[in-house]
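Notes follow once the structure below has been shown.
All protein chains but one are shown at their positions in the complex.
Letters A and B mark the chains as written, and numbering starts fresh at 1 in each.
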Amino acid sequence: MNDIQVPMVDPGRAKQRHTISKLFRMACMLVAVQAVVILVILLSTIFFRGIDHLSWSFITGVHRDDNPDGSGLWPAIIGSIVICAICGLAALPIGIGTAIFLEEFKPKHWLLRVFHNLVQLNITNLAGVPSIVYGILGVTTFVYMFGLIESYEANKAPSIEFGARRYYQVRTAAKTFVWLPVEDKTIRLLEINDPIEAMYPNGQSFMLNVINRGDPKPDDAELLGQTVYRGSKGSIFSKHPWYYLRLPFHKSVLSAGLTLALVVLPIVIISSQEAIRAVPDTMRDAGLGLGCTRWQMVRTIILPASIPGIMTGAILAMSRAVGEAAPLLAVMGGIVSKRTGPENLMDNAAAMPITIYKWARDDNPGFWELSASAIIVLLCLLLTMNSFAILLRYWAEKKFTAN
Amino acid sequence: MNYRFNRYSPFAFCVAACLLLCGCDSSKQAGPTASDGAAVGEVASNGDVAPGGEAGPVSELAGKIAVEGSSTVAPITNQAKERFNEHYPDVEISVSGDGTSNGFASFVKKQTDISDASRPIKQKELDQAQANSVTFVEVPVAYDGLTIAVNPKNDFVKSLTVDQLAKIFRAGDEAKTWKDVNPEWPEEKISIFSPGTGSGTYDYFSEVVLGKDGTLRSDNQINLNEDDNILVRGVAGDPFAIGYFGYSYYERNMDDLRAVPIVNPAGNEVSPTKATIESGEYAPFSRPLFIYLNTESLDKAEVETFVDFYMENIREVVTAANYVPLPDEIYAKAVDNVANRVTGTHYLTEEGEKREGPLSEVYQPANLKK
Partner (left out) sequence: MRSSAVSKRNQAIVVALLIFCATISVATTLGIVTILFKESIGFFSRVNLSDFLLGTEWTIGRSKNPADYQYGIWPLISGTMRITFIAMLIAIPLGLITAVYLSEYAPRGVRAVLKPVLEILAGMPTVVLGYFAVVVITPTILEPIGFKPYNAMAAGIAVGILCLPLVSSLTEDALQAVPNSLREAAFGLGGTRFDSVVKIVVPAAMSGIVSAFLLAFARAIGETMIVALAAGAIPTFTIDPRGPSQTMTGFIVEVFQSEDVIPGTIAYYSIYAVAFTLFLLTFITTLFGQFIRRRYREAYE
């Protein structure tokens, strides 16, 4: 880059001024390079701390208390993905809808116009609200539902629920467990005196064989597994399909996902707005000129043209959600010790950022290194999501230039 | 605020993580050793004889168990949980170590099945339990020696008396510097690390050092945190720090901490070790740890099976968690109490005062208060 030549009025001074200009440029460059230096230090320190523990058994293992070498990240990975999926399912339709409303349906009625401006102003400000404040919002609305509905008790069915199946769990003479159907869920213990229909955990049903204590046990292994002593008690427990719902949501992945959806909503809206705005007006005019209604025009022209841009923004919003920890801490608490991912919407879960946080706070220094390994996994997940965004954009650009 | 997504952003992550991916490759080479190690560990633990193991190593027992309470006791429950889950993988046990008081607060509202406690239940909590018709079985599980630790670089504190501790910790005329405690010590600000107010360790320490009416200081030289890990790190990183926590946390971080010998009522300087804790020589900071079991929850097969397992393996579990097991008679009595659902606490008198004395004397049927 050459500086523009200027007339040399005073050669000495001009030279001095050019030197200053050059020095300034050098100084700027040196300062700007600091960002690279910081990033290299950041990534390399984390990398060298975390690399030793990074192995397949780390990825697929579960957290073990005070045993960093045997601990793994699997439940947290699944937890993060589930929470992120819930967040996406909630935030994307709402966010894209809002963006379409803001960009394509500028209303004429004054009241709606006020609303329109209010929404626009509101979104830019919402993006500046600290995420922990969203966490508090999530706790009040989703976790406790303003305290309007009675809270959770360990030995009682929630009053408002959907999808739970309850069984009595009873121990057989073979010390295995079989299940009995529940007719009245308020009866918590069922005493077994007569043969009744029972089932294995795999769902296969059979008739229970009841014997008295002291009677000889059946020799047949299968029959032994179907035999209980007279007077044994079955205790109630509930099995929840993935769509199990109860009110309030309590400390669940659903609460967490919905809270994160509110956190990323402004990002989804703003990036979708930018993508929609990038569609040239000529395309709009062409559509409207052919006699389309506004919605037909949006559906057939604007959305197909802007969807790659919208999806790119959406993926970036999701990667923000995956890394977000503060709202999760508020909504679910600092959970690390889970053996599996969430089993249903009302289950709680470990998540990667929370696991990183808790491990970094552990008193066992082994976990600090494990925390770095978890960071590497998290960054790799972010990388995958972002590469997908690049591919999407590349594909879209190719498609549009081909047209 | 305007988060902009320009064309570089996705690419940016590519560059970053390419570096990381290179690393993943090299880790795969390092992988076999690590995973071999883990595999060996698993074989070893599966090789352990399963208690009541006629049914084979894995059972279909399912359900959820909620445990909350003392972070001092949590390592014991976690050890039991780890072992239990090897045989009963479908039982999900959540162990939250957020403090004895917080644990009891949930326990008396029927929100948890088991409450970990580093002090016995208080009259106030018993009242709340009765009001909500919660009944429970009290089970002592181990001895702990509450450990007072300083930084290894601290070479001036040779031992501490309870009076000196009171000088450091009491609210009101609190010592600002080490010199205020002992004129021979340096004039450096003391930074104090203490478990939070919801912790049973806080209650126990406060009662032993300051008596019933004293309060612990709350000024800006004391770091209060429910997370014992933060306390350990704080003391390990600051040459003029002092902190206290369960013996287990000290045992795990012996290289970074120095346990201060305490002058016991007999006038001897005693360091916390498993031997001095068991013998009671490490006074007045030897204390029993408890779990409280909701009797309604004990009717659930998964909870009962877990508790049975816990008690059958109690010595192993307690030792693995770096605490000191109780005498066998006490465990036998506890097992009886669980089996017969003997509810109530042994640690409160009819007047609602705390009952004092060694565990073997207090944990007697005659002292039971429902």
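We take it that contacts are C-beta pairs under 8 Å (C-beta built on N, C-alpha and C of every residue); 3 or more make two chains touch, one makes a residue touch a chain.
Just so you know, these numbers come straight off a predicted model, no measurement behind them.
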Of the residues A:Asn122, A:Ser205 or A:Thr384, which one touches the chain left out of the display?
A:Asn122
Of A:Gly97, A:Gly231 or A:Pro280, the residue in touch with the unshown chain:
A:Gly97
Out of B:Glu226, B:Glu281 or B:Glu316, which touches the unshown chain?
B:Glu226
Could you please point out the chain B residues that touch the chain left off the display?
1-2, 4, 6, 8-9, 11-13, 15-16, 98-99, 102, 105-106, 171, 191, 196-198, 202-203, 206, 215-216, 218, 220-227, 230, 233-234, 236-238
Just checking the interface: what residues of chain A touch the absent partner chain?
1, 3-4, 6-7, 9, 17-18, 20-21, 24-25, 27-29, 31-36, 38-39, 42, 45-46, 49, 93-95, 97-98, 100-102, 105, 112, 115-116, 118-119, 122-137, 139-141, 144, 147, 262, 265-266, 269, 293-296, 316, 319-320, 322-326, 329-330, 333-334, 353, 356-357, 360-361, 368, 371-372, 375, 378-379, 382
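By our rule, only the chains that are shown with their structure count from here on.
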Expressed in whole Å, how far the mean CA point of chain A lies from that of chain B is 32
Going by the contact rule at the top, pick out the chain A residues touching chain B in the complex.
39, 43, 47, 51-58, 61, 64-67, 69-70, 124, 127-128, 151-156, 169-171, 174-177, 188-189, 200-201, 233-237, 239, 267, 270-271, 274, 312-313, 315-316, 319, 333, 335, 337-340, 348, 361-364, 376, 379-380, 382-383, 386-387, 389-390, 393
Where on chain B is chain A touching in the complex?
1-3, 5, 7, 9-14, 16-17, 19-21, 23-24, 26-28, 30-31, 34-35, 37-38, 41, 52, 54-55, 59-63, 66, 74-75, 78-79, 81-82, 85, 89, 92, 94-96, 109-113, 227-230, 232-233, 249, 252-253, 294, 296-297, 299-302, 304
